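Right, chain A next:
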Amino acid sequence: MTTITLPALIILLIFPGGLFLLASGLVYEWVDRKLVARFQNRVGPRWFQPLADMIKLLAKEEIIPTGVHPGLFVTLPVAALAAALTAALYVPMFGFTPAFSFRGDLVVTLYLLSMMTLGIGLAGANTVDRFSLVGATRTLTQLFSYEAPFLLTLLGPAIMASSWQISQINVYAHNVWWMIFTQPIGFVVALVGLMGKLEFPPFDAPEAETEIVSGALTEYSGRGLALFRIGKDVELVIGLTLVVAFYLGGLANPLEFLIKTLVLLLVMAGLQSLFARLRIDQTVGLWWRIGAVLALIQLLAIIIGRFIGRV
Partner candidate 1 sequence: MDITSSLQNAEALLNLWMHGMDYPDLSRIDVTLPPRELKSAVSILKKAHWGYLSAITGLDRPAPAPTAQDSANVPAPDGAIEVLYQFCEGAAVLTLRVSVPYSAAIIPSICSIIPYATLYEREAMELFGVTFKNTPDSDRLVLPDDWPVGVYPLRKSFTGFTDAQKEEMVE
Partner candidate 2 sequence: MSIGAMLGNIVESLFKKPATEHYPFERQPTPDRLRGNLLWDPGKCSGCQLCIRDCPSNALELIVLDKANKRFVMRYHADRCTFCGQCVQTCRFKCLSMSNEQWELASRSREAFTVNYGKDEDVQFLLDQAAQAGAGVPCQPE
């Protein structure tokens, strides 16, 4: 595997953290929107649309509604984005070795990724708007439903690799059979879990526009909204990278990264356009009744497999 080392500041601010990550987030958002549009026989947005949206939002006035805690209102989007950007540092982004790595960074990354959803939930709960409140309740409910199965499915490869370090799991995944074949259930649950995390349809009940306008983010405008949105885009890239690194044979170079994540995104876009939105009670039911059980079976199979292997 190639190892490129860059000065820490550049890693944090420009590449592969910071700016480059933000830019790739926008590109992935565009790919996702374009694919969904094509699945629906539409034209879809042009390549600069997410960027244009972002510039427009950043240039707009940020309205702080009455009844909120202003400090919290302003810092939540920043915290959410910062958490997402930090999480990227432990993940083999673009096929490079993670910038920082230590034993157990998988757990830290997963918590950092949850910060985003938590931030959106708190942002909704902070306002007095009814739609935001309903949206916040739904966001947090959803967080508690997909998080456990998602976590369990990422533990599968970790147990196989006998490591809690993402970079080591990546290397392990690269060297053995693609884990999508050895742990197919885990892969499906992980992929669907990622969709739940990103609130993609059919798990978009927390921001169901026909019911609660824009959910928790209804009261957000301007910069706050822009940061939340770009945070979500970054999370999309990180999520894809994680699933690819764990289940699709790891990441060794940028080309491999590009091909594998885009194929995964294609599948995800297909899934997004295939289903009707699930009600929040249906989402919770699905995750706990099916998702969690499947993930546990997978985990059990791995543990038993390893036990037999050792014996």
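How were these picked? Simply put, all candidates are chains of the complex that A comes from, given by their letters.
By our rule, a residue touches a chain if its C-beta (ideal position, glycine included) is under 8 Å from a C-beta of that chain, and two chains touch if they have at least 3 such contacts; residues count from 1.
Since we're looking at a predicted model, the values are computed, not measured.
*Asks:* Check each candidate in turn (1 or 2) and state which touches chain A within the complex.
*Replies:* 2
*Asks:* Under the definition above, what is the set of chain A residues touching candidate 2 in their complex?
*Replies:* It comes out as residues 35, 37-44, 270, 273-275.
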